[in-house]
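A protein chain is absent from this complex, but the other protein chains hold their places.
Chains here go by letter, A, B and C, matching the order in which they are written, and residues are numbered from 1 within each.
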Amino acid sequence: MTTPGPSFTGVIPPAITPLTDDGDVDVASLERLVERLLEGGVHGIFALGSSGETVFLTDPQRDRALEVIVKTVGGVAPVIAGCIEPTTPRVLERVHASQHLGADAVVVTAPFYALVGPHEVERHFRAVAAAADLPLLAYDIPVCVHTKLSVDLLTRLAADGVLAGVKDSSGDDVAFRQLLLAVRESGAAPAFSALTGHEVVVDAMMLAGAHGSVPGLGNVDPHGYVRLHNACVNGHWETARAEQDRLTQLFRIVGAADPATTAGATRGVGAFKTALSLLGVIDSNAVSLPMRRLDETETGRVRAELVEAGLL
Amino acid sequence: MTTPGPSFTGVIPPAITPLTDDGDVDVASLERLVERLLEGGVHGIFALGSSGETVFLTDPQRDRALEVIVKTVGGVAPVIAGCIEPTTPRVLERVHASQHLGADAVVVTAPFYALVGPHEVERHFRAVAAAADLPLLAYDIPVCVHTKLSVDLLTRLAADGVLAGVKDSSGDDVAFRQLLLAVRESGAAPAFSALTGHEVVVDAMMLAGAHGSVPGLGNVDPHGYVRLHNACVNGHWETARAEQDRLTQLFRIVGAADPATTAGATRGVGAFKTALSLLGVIDSNAVSLPMRRLDETETGRVRAELVEAGLL
Amino acid sequence: MTTPGPSFTGVIPPAITPLTDDGDVDVASLERLVERLLEGGVHGIFALGSSGETVFLTDPQRDRALEVIVKTVGGVAPVIAGCIEPTTPRVLERVHASQHLGADAVVVTAPFYALVGPHEVERHFRAVAAAADLPLLAYDIPVCVHTKLSVDLLTRLAADGVLAGVKDSSGDDVAFRQLLLAVRESGAAPAFSALTGHEVVVDAMMLAGAHGSVPGLGNVDPHGYVRLHNACVNGHWETARAEQDRLTQLFRIVGAADPATTAGATRGVGAFKTALSLLGVIDSNAVSLPMRRLDETETGRVRAELVEAGLL
Partner (left out) sequence: MTTPGPSFTGVIPPAITPLTDDGDVDVASLERLVERLLEGGVHGIFALGSSGETVFLTDPQRDRALEVIVKTVGGVAPVIAGCIEPTTPRVLERVHASQHLGADAVVVTAPFYALVGPHEVERHFRAVAAAADLPLLAYDIPVCVHTKLSVDLLTRLAADGVLAGVKDSSGDDVAFRQLLLAVRESGAAPAFSALTGHEVVVDAMMLAGAHGSVPGLGNVDPHGYVRLHNACVNGHWETARAEQDRLTQLFRIVGAADPATTAGATRGVGAFKTALSLLGVIDSNAVSLPMRRLDETETGRVRAELVEAGLL
């Protein structure tokens, strides 16, 4: 964790949280999922992120999922734990739980629901870092929290040692490129990890200077994302592009659910879980309320894409 | 709860949650606040709403605040309890806690953080109502959850007996008027309570057909809001307007905090708490992180408005 | 124009612009429309507003429509002319044309398409006022221009004599109430006209202190809006509310077009034109591209509402 370079690099999939049909955490399925990710060569696991249904789980469920992931990983790769709550006091509860359960770093968004401005956002990250004994990564996901973390703020927090990195799910590649440049220039933050959360542009963002990726689709095809990462690191950009194109095609599973009756959360997590159950990795494609699981017709569409991608 | 008219009418202030300087719930201050509201003639209390810092409090703090409010009210008026969480399973945890602690109704927003669409939102409210043993009110607050509850959805849920009412903090008075008309016409929902959350247009929304109000500013001047409500109910509209104009002026306390360094949450709750501490009702104007309490200069601005309003 | 009170009060409908099936301005229909509005007792006409399809018309069409309206009104009521263009130089072109054609005032929005901030918006209104020889009203319509005119800005421009009034289509009744109070207090702007553009809450906004309304639906039922206005002015609030409820019901014609294949512009203007053609006031319900006219089924829904309202 104290190497001269960024601590968190490579492919770090945001693990989904398998559920039983009764809504409990499906421990055996989660163990199989993590083992398959590790066999695929991933460089870390992001537990309790958006793909992990973290805002749908109760605190005991979150604790259970994180405990299983940490134990199954067994120290061979870092586990970074999402602490996704609306405000500072509630985030700190999750930070302390994550530390206790053995996470290697925590990931925190800007406040949400609460109406905050730039000063409150900065105070939030500084207060969390001050109270945490683990490295802190910012999770920039305006589509969920409705605040974009500015390049200036992230650079300042990096330079001050508040942040060990960022998971960028902002969709704002212009700002991400400017951040990469600013952090590089600041000099004060050689260990800052810039990870892209957008699974269909990993090649492009790696060319732009990212250190790794947090691809939801990596739950389904970890091997592909590891090949993609390695190609980028080795400067084999045409190979990377071809692999990325294949994965972009596979990403169409998120279009399997009927758009007239489902929205973002259901379509993404629902598709990843359906694919993983078709692949025999997890037992059920059950998702939390108010989402619904993909039905038979929709499952058929996922199956077709898996076949097309050579995974089934 | 089975009267022919709406169950929840009149002035139902969203009680702030007083905190000690250490961040604990200040029980003595909360008791004094509730007693003053009741002496002011309010018709109910909304516990753990946005003004109550509900998304800043831990579950034990929420439980403590609700317990104190229920006990202090002592059954003389209904206590409706906010169950503000991002998704169905987490809301249900709070619904069960609220029932156990003696609330008379629960108030629930659309899901937030999670990316949902109309089908997920409807499934959410239906699932909560099915699992709750108390009347359910919808809290329409798009500025926080980034989903507007449509007139069609609210009318359908009212007609189906899912919702006992709505607290409208949408700022969309056009939709609110259309809702009032639609619910009246549906006939199936004679007991539906339509409450406005906008403290500066209560007279106008009462003229439009609202049954009551949930004014954050009512923490500070409950007597004024009760006079305003009574004037509306008795058709004394010019009196109502004059009282509303006075209260609209008083509402300027939310402009006391420096806009360059504070945003919505801090400015509203921070001002209400500062006013209440100046009035001697609560001990401290402390607020939760990442907000900050109003400083001396800002407190001076609040004091000036209280004097202007004849409260100090 | 120099009376002690506001210059523009009462019901000032935003006249639709009738088109022939070939897309030309239908002069005879427009004359009939204006004559009926005047017979209905309206206090002014707003030409070339959003309901007038102003952003769909070429400059010669705009000139023709304004010319016909001014001539038909014949000086018995003020004609205020929309000058709706993205930026200052283009607005000034329309201001000069409007002056030349005999308008009594001009109505201007914040810049749109161009990415501007508060300083550019203020500079825009000041530059327009400085170059105009007619009173200037601000048109606050964030749903179209994506900038809300703040209470502070409007009050400052009113106090400085830049603005003679505002047409509020912001849907933000909280800000509107605060504006009414601020302008009243400023003292410097006794002649400032605050007009609401929301046809379903005119009673409420008049109670709140508005001086009049600019109701799109007033094209269809001018008599109803004049009755409503008079009831408000005379303090007959229950009468006003009943009339408003009737008009709110009639406003459902904007729901006649299939929501799966039409959006806001088509649904509003399309419905008003369809109603007016059913009432025999205009010849065709043709609308500009890319809108489409209401079809037979949709027209049937409009007819049913007109019958229900006693207009047909």
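Of note:
Please note the rule applied: a contact is a pair of C-beta atoms (placed from the backbone, for glycine too) under 8 Å apart; a residue touches a chain by one contact, two chains touch by 3 or more.
The shown structure was predicted, so the numbers you read here are calculated from the model rather than taken from an experiment.
Taking the complete complex into account, the chain left out of view touches A, C.
Across C:R64, C:H124 or C:H229, the single residue that touches the chain missing here is C:H124.
Checked against the full complex, the one of C:L38, C:V55, C:A159 or C:A242 touching the unshown chain is C:V55. Contact with the chain that does not appear here is found for just one residue of C:T88, C:T155, C:S170 or C:S277, C:T88. When the full complex is taken into account, the listed residue touching the unshown chain is C:F112, out of C:F8, C:F46 or C:F112. Considering the complete assembly, chain C touches the hidden chain via residues 23, 55-58, 84, 86-90, 93, 111-121, 123-124, 127, 143-146, 261-266, 268, 288-292.
Within the complete assembly, residues 171-174, 177-178, 181, 198, 200-201, 203-205, 207-209, 235, 237-238, 240-241, 244-245, 248-249, 251 of chain A touch the chain that is not shown.
Convention: only the chains that are shown with their structure count from here on.
Centre to centre, using the average C-alpha position, chain A and chain C are separated by 49 Å. In this assembly, the C-alpha centroid of chain B lies 34 Å from the C-alpha centroid of chain C. Within chain A, not a single residue touches two or more of the remaining chains.
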